[in-house]
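Reading through the structure tokens given below for one structure.
The excerpt is restricted to a subset of chains, each kept in its original location.
Residue numbering begins at 1 within each chain, and the chains themselves are lettered A and B in the order written.
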Amino acid sequence: MSRLNRKRTKKAGLPSGSLVYTGERKDEKVSIHVIDYDEQNVTEEDLASVAACIPYRNKPTTTWINVDGVHDAAILERFGECFGLHRLVMEDIMNTDQRPKLEDYGEYLYIVLKMLLAGRNGEIQTEQVSIVLGANFVLSFQEGLEGDVFNIIRDRIRSGKGRIRKTGPDYLAYSLIDAIVDNYFVILEKLGDRIELLETELIENPTQKTVHKIYQLKRELIFLHNAVWPLREVVSSLGKQESSLVRETTVPYVRDVYDHVIHVIDSIDIYREMISGMLDMYLSSVSNRLNEVMKVLTVIATIFMPLTFVAGLYGMNFKDMPELDWRYGYPAVLGLMAVIAGIMLFYFKRKKWI
Amino acid sequence: MSRLNRKRTKKAGLPSGSLVYTGERKDEKVSIHVIDYDEQNVTEEDLASVAACIPYRNKPTTTWINVDGVHDAAILERFGECFGLHRLVMEDIMNTDQRPKLEDYGEYLYIVLKMLLAGRNGEIQTEQVSIVLGANFVLSFQEGLEGDVFNIIRDRIRSGKGRIRKTGPDYLAYSLIDAIVDNYFVILEKLGDRIELLETELIENPTQKTVHKIYQLKRELIFLHNAVWPLREVVSSLGKQESSLVRETTVPYVRDVYDHVIHVIDSIDIYREMISGMLDMYLSSVSNRLNEVMKVLTVIATIFMPLTFVAGLYGMNFKDMPELDWRYGYPAVLGLMAVIAGIMLFYFKRKKWI
């Protein structure tokens, strides 16, 4: 949770534009993958150094450079210089704790969003993806902690199916965003399953652990909401076509991804309302069980206390207790006790306690 | 519940514009029904193939083509080509998990909304209806899981009563939306009945099952709210007459259906507030009953514990207990017990516990 902020404090006190990686430190090499394509040709390349991407700068074809790993300030710095990115953009790429946002720097658009990935034990992990959309290139920067969701797009470019090869970098950027948002539905489905399991647990055997799970889920939904909510504005302003980098034919597609984002947000809100309803249900079930326990106690006590008293009465050692000497004293008392118990049972029956 | 999202994941990873049906798979044949009318004539036809609808494309009369079943991508694809629909529209028609929306594609308007149907055991089912409003035609696409609410409109067209035959496709589209929204009131009434039943149950005999029903109802209302809320904007922007496809004479009717939508939303909100009030009432009634149970226990214990103690006292076997030998020891003790019980009863009476 405080994971969210801890990252930041590494940077407190540094001048703006300082390139400091705030994510979980990684020592692996940064990998830079280039796909360059137009309607006829596709070429792919793994770049060894940043310098090698200079020729792609001004090629008329669409170039997609995907950088896996944003922890190496030196590499990113040269990258930024090569493509003429603002220092603040480079800083934001490395600072993996950004809020989703869209910034228009004239010659390029800078978009930050969150990729959601399900960890091994089902908890949701977020990874920051930065997308830079230029006139003839798209740069994407990932933290590279886990795999990504872009393979389907690579395959589509290679095979040349669909519209992607016939369109420009704006459609590619849209495709990347769409792939990320589509993956949200996978995450949502997993959350939906967990909620359904919790609902069953709540009805069948609610324990204190159930509450912990509810609280855990609530926490994850809060974070999820936070990661997705600003995306709404990002995609909305992308679709308003204020930048000439987004062509008119791409707008309906952006509008489509906007619908998906709204859908995700709606679903998260629905889940949150359900979670709150589940808590109420839990509390009422605890109260109910307490009631049941108390009823058992009360029934037992109410039946046996008078009986024990009567027994104690005739256990007194007074000399002069005529009943003790009666011929049918004992059975009479047993009968009396039976009557008392019967009345009590009848009373509880009528009250529907038993 | 996660039904909402499960559908989507069938599509994750496919390029945009892929026609994949995301609803509950159905193998029945798709049925295509055409009604073509102007003020004088009505002709009806069940089309065997999509090709047969080409002549209707440019007829000056109003043509309503209703497609029952959106699971056959091939048919829909040819449909889309015939009427010049955008691929994304075709995709949205098949993806039955859309949020209600209105999209203006210039030559036609694309409207998605939800038809509500009550299942056998009273739970609410939704079915997606897509309406495409062109210059001289209206296309409607239903999932076709259950019956629809359009028969009354068919009858009205056939009989030529009302304004419908004298007006164009915009009025027809309005009529379809109106029929769907009118049916919401039927659903709301059923919900109202269930709420009233719950209220009675809550006052007369609240159990843990009542809470489950309340939670269930809350869940349905959340989904209902979600299905209806975006419709507000859809109908509102339809009535703003930004598209030339909606004529000025139709606007008051659209405004009227807008009022109905607002009314439905208001009612859902009222129901939700009631539901939350019912939960409070349930919790307080559980607490109350606990209180009552505890009072019974306390009254019984408080009366019999002292009595039993006194009895136990005179059941001790000390040699030297003068009271035991007294002539009236026994009746005196009985009297003492009666006094103790009396005091206790008086105390509880004053406390209004009995």
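Everything below uses one rule, namely that contacts are C-beta pairs under 8 Å (C-beta built on N, C-alpha and C of every residue); 3 or more make two chains touch, one makes a residue touch a chain.
Computed from a prediction, not measured in an experiment: that's the story for all the values here.
With respect to copy number, the whole complex recorded in this structure file holds 5 identical protein chains, 2 of which are shown.
The criterion applied here is as follows: only the chains that are shown with their structure count from here on.
The copies subunit A and subunit B differ by a rotation of 70 degrees on their C-alpha atoms, rounded to the nearest 5.
Here the spacing of subunit A and subunit B, counted between their Cα centres, is 26 Å.
The part of subunit B that touches subunit A in the complex is made up of residues 1-2, 4-6, 8-9, 11-17, 86, 88, 91-92, 97-99, 101, 103, 207-208, 211-212, 215, 218-219, 222-223, 226, 279, 282-283, 286-287, 289-290, 293-294, 296-297, 300-301, 304-305, 307-308, 311-312, 314-317, 321, 323-325, 327-330, 333.
Within the complex, the subunit A residues that touch subunit B are 152, 156, 161-164, 175, 178-179, 182-183, 185-186, 188-189, 191-193, 195-196, 203, 252-253, 255-256, 259, 262-263, 266-267, 270, 273-274, 277-278, 280-281, 283-285, 287-288, 290-291, 294-295, 297-298, 301-302, 305-306, 308-309, 312-313, 315-321, 353.
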